[in-house]
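Every protein chain except one is present and positioned as in the full complex.
Order of writing sets the labels: A and B. Residues in every chain begin at 1.
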Amino acid sequence: MKPFDYQRAADTRSAVAALSRQPEAMYLGGGTNLVDLMRLGVATPAVLVDVTRATSEAIEESSGGGLLIGAAARNSDLAAHPVVRHRYPMLAQAVLAGASGQIRNMATVGGNLLQRTRCSYFQDIAKPCNKHRPGSGCPAREGDHRNLAIIGHSSSCVATHPSDMAVALAALGASVHVEGVEGTRTVPMPGLHRLPGDEPERDTVLEPGDLITAVELPALPYASRSRYRKVRDRASFAFAVVSVAVALDEADGVVRDCRIALGGVAHVPWRATLAESALRGAPATAEEFTRAADLELAGARPLPDNAFKVPLVRNVLVRVLSELAS
Amino acid sequence: MTDMLLSINGDEYPVVVDTRETLLDTLRERLDLTGAKKGCDHGQCGACTVLVDGRRVKSCLTLTVTLDDREITTVEGLADGDRPHPLQAAFIAHDAFQCGYCTPGQLCSAVGMLAEAAAGWPSVVTEDVCAEPVLDEEEIRERMSGNLCRCGAYVNIVAAIGEVAR
């Protein structure tokens, strides 16, 4: 690991100022991904600005009937929060499906959103990767890509976003509160993360110095009927092969509204807007669920070793929709 | 290098640490507290688990410089003098380890996990996340999955923890 200075920011303004002053600085949250990437040599900051005490840890109901989650809130506190459990169960489930108890106690909400892909090539600086060394190439396309993207990828990158939490947030349409050099703004989910295109080194739309200060959940009453289902090789402590987050508003056998996002399929938590619109007003039947899933997956461009993800996502999506409908 | 005071198992340790140093390396290489183990150094095995302010964390991903006002508990601090912690006694009685290398992490993790369950935290296998979870074997298995054991002592680990939980 390269030597670095450690600074603890007292508030968000000084944190942002510290980063704008020091171009080789990075924010440190729970450190569960960043410290690892530094040890691997993938991240080489000259300065770490600890923001765990600069941003809020609070989780409180917001004026609009939603929930405001401080960026420094630990994943485990988020999942254990009674409002999250009652009104956004898929978010609690998604967070609980991620990593392990120890990691969830460390990881912050802001940091979770900004964790980086676990593609093997990205994590090995002795190998080419357009994400860690732009222009060096993407060996995953011809090499190992079983766990990588089937949709929205580019010739320069087939990585997936690893977060479970982000999938639920994308489905819920959360807003990410950001403070930057130019002031504060909100970025809607999905929309924080970007597709790789020809700049796969950029995971998100954030600019240098931007600090996530909070995540706000909208009031979405029907999200109390929601579920996160993660498919993984090992029964626990494993990244998703694929995952789905679904909230369903159904009455009298008809879908009034729904929210669907997919994990493990793209460089971003993938909001399944095509499936959502196909289902609005449709009968809540397995046939309609399958039709909607197929519509969404028609855009998939799997690689040889991850083609199985297409039927897998379809099966899981239909299953979760059916479970929520019954 | 940073001067700081660490509070570990109720004792104060003045240390001068490299900012790059993890809590795990500070414990093992600087303070001769070698109970916490290095199995992977990447947060993927759980052998380094310790408690920080009562919560279980991975000491291999925790930078020591971040801990100046935290209370750290390692496996060396679990026993009450010569009296082993009930989990330590249960691990011996149930033969919940073989090589013993993951054991300090399992024990610290179990202490933290039992506190989480007592606080009513759900897990991903909790049928209804809104309900108060019941710490049955399935719940223990899921909640202890951040601690790998290559000797395959899981069955006995779950039995030992289950006995203490009851």
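In the analysis below, contacts are C-beta pairs under 8 Å (C-beta built on N, C-alpha and C of every residue); 3 or more make two chains touch, one makes a residue touch a chain.
As a convention for this text, contacts and distances are computed from a predicted model.
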Omitted chain, identified by the protein name its UniProt record gives, among "2-oxoacid:ferredoxin oxidoreductase subunit beta", "Xanthine dehydrogenase YagR molybdenum-binding subunit", "Raffinose/stachyose/melibiose transport system permease protein" or "O-phosphoserine sulfhydrylase"
"Xanthine dehydrogenase YagR molybdenum-binding subunit"
Touch as defined at the start, partner being the missing chain; which of B:47, B:111, B:129 or B:165 qualifies?
B:47
Given A:127, A:225 or A:256, the one touching the chain that is not displayed
A:127
Provide the residue numbers of subunit A that touch the chain removed from this figure.
1-3, 39, 41, 118, 120, 126-127, 139, 142-144, 146, 231-239, 241, 308, 311-312, 315-316, 318-319
Pick out the residues on subunit B that sit against the missing chain.
18, 20-21, 25, 28-29, 32-42, 44-45, 47, 74-76, 78-79, 84, 88, 91-93, 95, 97-104, 107, 125, 137-138, 140-142, 144-145, 147-158
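Please note the rule applied: only the chains that are shown with their structure count from here on.
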Subunit A and subunit B, separation of their C-alpha mean positions in angstrom:
27
Which residues of subunit B touch subunit A in the complex?
2, 18-20, 22, 41-43, 46, 49, 55-58, 61-63, 65-66, 109, 112-113, 116, 119-124, 126, 129-130, 141-148
What part of subunit A is in contact with subunit B in the complex they form?
1, 3-6, 8, 28, 31-32, 35-36, 38-39, 48, 50, 52, 76, 79-80, 85-86, 89, 92-93, 96-97, 99-103, 105-106, 230, 235-237
